[in-house]
Each structure stands twice: as structure tokens, then as C-alpha cells.
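The complex is shown incomplete by one protein chain, all other protein chains being positioned as in the whole.
Chain naming follows the written order as A and B, and within any one chain the residues start at number 1.
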Amino acid sequence: MQRDGREILLEVRDLRTYFFTEDGVVKAVDGVSFHVRRGEILGLVGESGCGKSVTSLSIMRLITPPGRILGGQVLFDGIDLLKLPEPEMVRLRGSRISMIFQQPVSCLNPVFKIGDQIAEVFQVHEGLSRIEGWKRAIELLQMVGIPDPERRAHSYPHELSGGMAQRVMIAMALALGPELLIADEPTTALDVTIQAQILDLMRELQRRMHTAIILITHDMGIVAEMCDRVAVMYAGQIIEEADVRTIFADPQHPYTRGLLGSIPVMGVVKPRLDTIPGTVPNLINLPPGCRFAPRCQARLEHQARLGNRCLEENPPLFHTGPGHQVRCWLYR
Amino acid sequence: MATAELRAEALLTVREESYLLIVWRRFRRHRVALVGAVILLAFILIAVLAPWIAPYDPYAQNLLLKNAGPSPAHWLGTDELGRDVLSRLIYAARISLTVAFVVTLISQTTGALIGAISGYFGGWVDNVIQRVVDFMLTLPLLPLLLTVSALLSDVTLPGLTREWSSVVIIILVLSLFGWMGSARLVRGVVLSLREQTFTEAARALGMSDLQIVIRHMIPNAMAPIIVSATLSLGTVIILEAALSFLGFGVQPPVPTWGNMLNNAQADMWTQPFKAIIPGFCIFLTSLSFNFVGDGLRDALDPRLKR
Partner (left out) sequence: MINYLIRRLFQMMVVILLSSMAIYAIMNLAPGGPLSGINLGADRKSRLSPEEIRRIEEFLGLHRPLHWRYIVWLLGEDWLDEVGLKSLQRTSCREIPTECTRGVIRFDFGDSWRLAAGQKVIDLIWFRLPNTLLLMTSATLLSLLVAIPIGIYSAVRQYSLLDYAATTFAFFGTAMPVFWFGLMMIFIFSGPRSPWHQVLGLPYLPTGNNYSLRPPQPGSLLYVLGATPGSPLDRAVHLILPTIVLSLLYMAGWSRYTRSSMLEVLRQDYVRTARAKGLVERVVIMKHALRNALIPIVTILTLEIPGIFSGAVLTETIFNYKGMGRLYYDALQADDWPVVMALLFITALLVVFANLLADILYTIVDPRIRLE
């Protein structure tokens, strides 16, 4: 499994996760494919509600009803996680793949001491006793830069700041040296200064432990700073994928350009736009054509060439360069 | 081009429907609630049409035909004074349902007003009211109801006979202890509305506090009040029956399901249906109110108002 030099750790193929609600079927993830190489940081970018989090939870198989993974493959180190029996999947979670989330304080169980919560990982996966686990927990707290870890281990989550709690979550996630860390908006809920500290910590640990990271974010600044490659999601689909340089140098999909804050169309530099007009479409009643079409400025500008195709047919991903794919009729 | 855009537009906008229609559609989907509604409608119809449906006068005694079993003349037999059991059951529906509706009307309205005042004015008013509500909610209901009704059991209101006084008294007593739930509910709604812009707007337009509460806040609290009132109807039915059953509620000869059950106890083994049927009526009405309340809660869910 080699591609572009480094070994592929995770490959998601045509993943579809729908939510069967009373109001209809929400196609939160609808045919998503991407891959992550070992030791690489992949940015998964998009507005809230575009299916980023559902994608990551699908990889972990943590989708709860009314959600259901309907199809596709999640190949982790060559094994299809979607076909793995539940006991083996359980063993994988927290040891080889782990995850951190957006609201660190509410992600920690309020009634247990944080030392116990970290120790639990060792108890479950390595069969350590509570005392041994607790010792390891203190080492980890030290590693993620928590001062006075012996005392802090006795704290309850509500006694921690958001930044501290996220450090605890990172300690817990990296306890067993996982090959893949899924970080779902890890800094969104934190103050700007704390954000930088947490990102630094993640990058440092990532280099040291050679962990691959899927970094989910809507902040292009973080992407520029952290990621090797970027996949942009819109309405349950990946609409553009490229390495980080290319994305910033040559964003192709009108939505990506919108995300980057400017819409240069075919050489004509237009005034900057602060926002993309309109909202993410209702994932129940999706338009038949390109999902971005109703909000797409470029579609109106290129009406003559494209005709009504954008409204009638959803484009496939077109290869536009090495490792660069885009889901837009403009690049057919 | 224009048509295509219109089509996309149509696909993106959700069809607008009237609120009541959506509520009804949701309610209809709740099968048990629908069944409950039908049962209640039947009971209400029986209660309203009692004088035309009941085969006999429920108070007419026939001392020659005491404790009779079922016969073509008396489908459910007669009681210890020779009164027709079926007719008494039908009239009992009238009394029990009337008590339940009147109590609920009084207690929910009072509760809503108290809650609105508490939430709207805040400060010490709110503090005092909330203390009282908290305290009353922790008090065990049944002993209190029993005590107060027992104390008032000898009271005869002017212009009424003793047994009809007992009906009025039981209504007052049950209302006295039934307002806390809706007070708390409405207070919650009002608190969350108080900060919102339309309150500011209304005040800027020169509306008085009371006008704001009555015109804007209570209508906004209507959905939860309706649900709580429906559920309260079920509770009141049971409480009234319990008091009447123990002899501290509605006094005979006015028939209610509770006091009929009390009378039927003695003959439980020889004529069990005389004890089974009134109790089953209590159970069925209360159950139906609970089902309908649950259906309404689902149907009136505020998420609808997206």
C-alpha cells in the first residue's frame, strides 16, 4: 500500500452514513473517500453540519441511532473496520485509533477523577491494576505539560480549565501510542492563546510518536499551520482534495475559494467576500445537481459554458493535478 | 435559466403549513393518543347526554329490588338501595369529569397567573412564590387532601344540600393543591421570554407589565400548559375518586365512580363487576388523559416551530 512514498494507514472508500430521523433521511456522509498516510496530518475542512464529525465517528464506528453506516469501506492498516466484529473494534479504539473532541470539559466524565479516567485506558487495554494505571496516568499528565501532575490527577473535570481538560484528553488519547488520532475541532472551544499552545503540543507529540492525525477544523489558519494535506467537505461529500500548498496556492472549487475568503474567477480578481451567501443545504432534500450549485457564484458567471448541468447532475471528482482532485464541472 | 433556478428554489424551501395542521398530523401518528382521545370523547358524550341515555333516575330507590344482579331491566343490577347501577355509572361520569375539568381549569389558570407573576417580576416576589411552590410540592398530597376535606366535610354551603356542597368543596380543595405544577412551568417560559426582544418592544410601545404578561407571555406558554392540563385531568380524576372512595370526597347519594366503588366493596365476591366497572372507568379515563397528554406533548413539541 504505497502511494506517493509513504505507506497508507487509513483509506476511506465511498463511506455513506445516513440518519433516519422522523423528518426524513439525512445524508450526513454521502460517498466520502480519502486516505491518510502514516505520520501525516490530514486536514478535514468544512462548515459546521457538512459531515466532518460524522465521518470521523463513522471511522471509529461510534455512530448511534438514528444514524447508520450504510456502505463503503474503512481500511485501517489493510483491515476493513466496518466488517470487524465488535469486540475487535473495541480493542482497537483508544489503543490504535483514538479521538479527541471539541468540548474537552464535557468530554470528561464529571463524576470520576481525571487520574482514574486516564488510568482506565491502561486497565482496559493493558490489564494494569488501578495503581499501576494511575502511575502511568501521572507520567502522561507530565508529558502533556500539566503542572503538579500528582495533585492534578485527583482533580475532577469541573476543576479544570478548557485548555487543561484538552491536555488531559490528549494524554488519554495518546496513552497507548495510537497510529491514528482523530482530532475533531480540538481547539474551537478554547481561547486563542490556549489554542496555539494545544496545537503546539499536538504537533510536538505527533512528531515524537509519529502518529497520523485527521484534524477536523473549519479554520483555514489552523490548516495552514498544521496540515500536510487537506480535504474539503461540503454537504456530505469531499469537494476538493490536495496538499496544503496547492490548496492555498491554487484553490479550484468555488466553495474552497469562498472558504479562503476570495473568489478569483478565471483570472479576474474580484473584491473579497466575507461570507459565502446562503447556507448549507438541507441534507434531507438535496438538490439533484451539484450540492453547492444554489450558492455558487461561479455557476452564474459561467452559465453560458455550463448550461444547467450544475443543477441537474452532481459532478464526480476530476483530477486536476498530482494529488489534486475537485468536484466541479468547471474542471471537466 | 429562470425555470431552473425556480426549481432549485422549490427544492430547497420547506413547504409552509399551518401550525395546527402540523400538530394534528403529529398527534394522529401517535396511535395510543388517538385511541385515548376516542375513549375520552365517548365518556364526554355519555356525560353530556346522561339524562337521555340513562335508563333510570340515578337517585330513584326501589327498596323491593335491592342488590339485584343483572337483568334485562337493570343491565348492571341495582345497588344497596335498589338504584339502577348503570344509570348511576352514567351520571357518575358527569360528576367525575365535571370535577376534573373545573379543578383543572381553576388550578391551571391560577398556576399560570402565579407563575407568570413570579417569572415576570422576579426579585423577592419570585423568591417568595418559589419557596411556597417548593414547599407545597414536597408536601405529601393525599394526607393533606384527606385532612382538609375531612375538616370541611360537615360544611353545607348556602343554597346547596350537604352532598352537593361536598362536590363544590372537593373542587376547591383539589384546586388549592393543584396549581404548583403549572406555576413552575409558566415561570420557566416567562423567564426565558423576559429577556427577548419582543418584550422590550412591547414595553417600548407602552404596554403595561400585566398586559405584556397576558398578551405575550401566557400565549407563548400555551403549549406546555395544554399538556400539563391534560395530564392534570388524569391525576384529578384519580384523586377525586380516592377521596370519594375513602368517604371524604363527594358524598352519596351524588354518584361518583369513587363512592360507587366504596359501596360495591361489600359484595365484591358475589357481584364482582359492581366493583370492577367503576374502578375500570376511573382507570380508563385517567389512562386516556395520560395518553392524550403524551400525544399532545409530542405533537406540540417546540422543535416544530423551527
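Just so we're on the same page, a residue touches a chain if its C-beta (ideal position, glycine included) is under 8 Å from a C-beta of that chain, and two chains touch if they have at least 3 such contacts.
Quick caveat, the model's predicted, so the values are computed rather than measured.
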Original post:
Which of B:81, B:141, B:207 or B:226 sits in contact with the chain that's absent?
Top reply: B:141
**OP:** Taking the full complex into account, find the residue in A:42, A:99, A:164 or A:239 that is in contact with the omitted chain.
**Re:** A:99
**OP:** Kindly state which of the options B:71, B:196 or B:265 is in contact with the chain not pictured.
**Re:** B:265
Original post:
Which positions on chain A touch the chain that was left off?
Top reply: 57, 60, 62, 65, 87, 90-95, 98-99, 101, 103, 106-112, 120-121, 124-125, 156, 158, 169, 172
**OP:** Kindly note down the residues of chain B that lie in touch with the hidden chain.
**Re:** 32, 135, 138-144, 146-148, 150-152, 154-155, 234, 238, 241-242, 245-248, 261, 265, 268-269, 272, 275-276, 279-280, 282-283, 286-287, 289-291, 294
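The rule is short, and it goes like this: only the chains that are shown with their structure count from here on.
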**OP:** Would you kindly tell me how far, in whole Å, the mean C-alpha position of chain B lies from that of chain A?
**Re:** 52
